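Just one protein chain is left out here, and the rest sit where they should.
Showing chain A:
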Amino acid sequence: MLSSRRLVLAHFWLAFAAFGLALLLGAWQMFIRSPLHTWISNPEWYYRSLTAHGTVMGYVFPTLVAMGFGYAISEVSLKQRLVGLRWAWAGYWLVVVGAIMAMVPVSLGRASVLYTFYPPLIGSPFYYLGVVLVVVGSWIWVALMSVNLHAWKKANPGTSVPLPMFANVAGSYLWAWTAVGAALELLLQILPVAFGLRSTIDAGLSRVFFSWTLHAIVYFWLMPTYIAYYTIVPRAIGGKIYSDTMARISFILFLVVAMPIGMHHTFADPQVGAGFKFIHSAFTALVALPTLLTVFTICASVEIAARLRGGRGPFGWIKVLPWSNPIMLAVAFSFVMLGFGGAGGLINMSYQLDTSIHNTQWITGHFHLIFGGAIVIMYFAIAYDLWPHLTGRALADLSLMRTQLWLWFVGMIVTTFPWHWVGILGMPRRMAYFDYGDPAVATQAFSVTLSAIGGFILVASGGLFILVLVRSHRAPREDAGAYRFAEALHAPVAVPALNGYALWVALMVGLTVTNYGFPIAQLALRKDTSVPAVYVGANP
């Protein structure tokens, strides 16, 4: 059993507890602004809830999953005790303290600025400091992943780094650099104003800083899911990884091109010129490449499993897949949602089409489908797969797990499809209520109601998920054996470029500088565009 199992369990339990609470807030928001409820008497409550939901789901939950899973990957795939266990606990407690520090002012209504910060709106400095602590805690994880890899490389010179660890470290480097954009915004712009040292802020510049983080963070959320696609799914269903090399290329591509594309979030912004908007749009198209490659490799890996089980014909093999296996079910659901979400994403990143759905409910529908759907359903799968090895007790009730996954899938579709639809009709985001009495809005009432019902289904599924995990702690002890990841069909050959990161990290930093350096410098040098801060809640 893992020597770091307590550490991994602590990360997962905190992640899923926070997720459960934020899920309830999300469903409450869906309900309160739907026609099922009368207008909320104090909209401020809605924005408190929205800030908490976004902060937990965006910063706390996926970060903890990536950290916990990362520690497990390091120990299992390298077959080496985790180096720096104490530091790992320090990182964990920083995340705990940071999350609490951020949530207290939010629940008091002193930081209803949403997780995207939106300066010149300024909330309590403790909210931002809390977020900074969460990020600093995760940076300890980044450093530890690097340290563990180097310790292993020293002991195993010339050997190919196991794929799970290779991907895991790529993800950690991606996150370290992704977080820098928001960190610059917080440290240089927001915190000085929140502490009252300065009174004005350039909102245009802060939007550019935040776009640096805002897009690539999605790929950080995605990393555990992609690692699970490649290294858990084939093993769980009795197959092999079709191509270890292509997997490595995909993870490297994410590392290099996830960053210099964030300005597609500012297509509609007046502070960025056309040239950089187009460059970022073209680079965003590039980031579809690793996903297209992954879809092929995973489908091929799944097909290998089916052929080994005696599957025949061009499509007949799909029937013989182990559909009663929750991991098989999860990856199928995940792919369906990834397909729809990805198609929507192509519209968002399009230089022209974006304008018809920018900042409408379409966008909320899109990232809930991608993140809440395709990504989070694989977080469930990761937990189900790892749990017996963490607790030493079996997860017996497969049908409960299948029900949970089905409910999550159905709930996500019922929530997000109508959401996309009202977005096309021009329904704006982040509204505490809508006037369904207005004839132009009345036509959207039915869709919003459907979305709210989807939200309730998701709550039911989230509850079942927690139940499955809690029940496993009471199950009889049972040795699950050594945890292992999937193997490649053809053993990997150690290619230096696909075994290290120096070149790729240099490219990542270089491309970020070329794609962001000029716009940031230009905006930072302007003196006439800053506005006085607008404090939210009580006085600072």
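Throughout what follows, contacts are C-beta pairs under 8 Å (C-beta built on N, C-alpha and C of every residue); 3 or more make two chains touch, one makes a residue touch a chain; residues count from 1.
The rule is simple: contacts and distances are computed from a predicted model.
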Listed names "Leucine-binding protein domain-containing protein", "RND family transporter", "Cytochrome C oxidase subunit II" or "Cysteine desulfurase IscS", with the criterion being the UniProt name of the chain not displayed: "Cytochrome C oxidase subunit II"
Among A:187, A:431 or A:513, residue touching the chain not depicted: A:431
Contact partner of the left-out chain, one of A:36, A:155, A:346 or A:495: A:346
Which residue of A:204, A:224, A:239 or A:411 touches the chain not shown here: A:204
Contacts of chain A with the absent chain, listed as residue ranges: 43-44, 46-47, 112, 114, 116, 118, 120-121, 202-204, 207, 242-243, 246, 266-274, 277-278, 281-282, 285-286, 288-289, 292-293, 296-297, 300, 346, 350-352, 354-356, 358-360, 425-426, 428-435, 438, 440-441, 489-490, 526, 528-532, 534, 536
